[in-house]
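Pasting a structure here, questions to come.
What you see is the complex with one protein chain gone and the rest in place.
Take a look at chain A:
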Amino acid sequence: MEGWTILLLLLVVTASNVDNSDLDGKVVAKMMPEGARPARPRREPRPPPSPPQRAWRQRHRQAARWRCRPRRVRAAPFAAPPPALSAPAGSARTMEAPPVTMMPVTGGTINMMEYLLQGSVLDQSLESLLHRLRGLCDNMEPETFLDHEMVFLLKGQQASPFVLRARRSMDKSGMPWHLRYLGQPEIGDKNRHALVRNCVDIATSDNLTDFLVEMGFRMDHEFVAKGHVFRKGIMKIMVYKIFRILMPGNTESIEPLSLSYLVELNVVAPAGQDVVSDDMRNFAEQLKPLVHLEKIDPKRLM
């Protein structure tokens, strides 16, 4: 097709050279196949770029490459283990993070809400509940956890103290600590099928408790939680037992607080996404009669 167009154009050009009448235009219009464009006048070949031009182009291309790279650099303790001392010279070039451009450094996800349903099962019923959950939830490796949670209070002149929860994994080493803020629960709304509360989840380094004490927080109580975790989409289901710590600070000597397991179904989503509570209710329905998950007002239990 292209060959034809060029051939035709050449013919036309020769014709126009011979006879300069306005017939040429009509001839072209008639003879050109539909949709074909008249060829552009040929340009002079470009002179080879001068060395500074070449360097600039190279830099420009490199800059474009850097910009395209994802920037997910985390500081310790989330970073990979530090490189060995005997790293060969020049390897720094590859291990370094790509240059960062000016970007807003303050961040975080504002206004996340936790939607929560709670219930409990007796120890005897645990296996049948786990069996049901394994069938209902996402197909993943069974996951267990053993966590130590400390609850810190900061008292001011306000009536209610500020509460923060610091949690660390006891069975998996090298995991970041987890700092959690939970706001006042909202349960009044009948249209919402779950308890809703503001929450801020922060992964931190392992000196969290020292830091909280430095901030003026005092530890109120602590416990150990041991259990299983399941997922279904964005829903998280935790089945766990709470253990009392017999000697403060010694997580080895613990005893179970009760003869039952706590079951929690939760979703963390941006504020206003109440649709998730419908999904949660539907899921909770599927767990009946093994466990009844409900909106439970923590104030009522105090």
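Here is the rule we use: a contact is a pair of C-beta atoms (placed from the backbone, for glycine too) under 8 Å apart; a residue touches a chain by one contact, two chains touch by 3 or more; residues count from 1.
The criterion applied here is as follows: contacts and distances are computed from a predicted model.
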item: Protein name as given in UniProt for the chain not displayed, "TFIIH complex serine/threonine-protein kinase subunit kin28", "Mediator of RNA polymerase II transcription subunit 20", "RING-type E3 ubiquitin transferase" or "Eukaryotic translation initiation factor 3 subunit K"; value: "Mediator of RNA polymerase II transcription subunit 20"
item: Among A:Met150, A:Leu179 or A:Val196, the residue in touch with the chain that has been omitted; value: A:Leu179
item: Interface with the undisplayed chain - residues on chain A; value: 66, 71-79, 82-83, 85, 87, 89-93, 95-97, 99-103, 105-110, 154-158, 162, 179, 181, 183, 200-205, 207-208, 210-211, 214-216
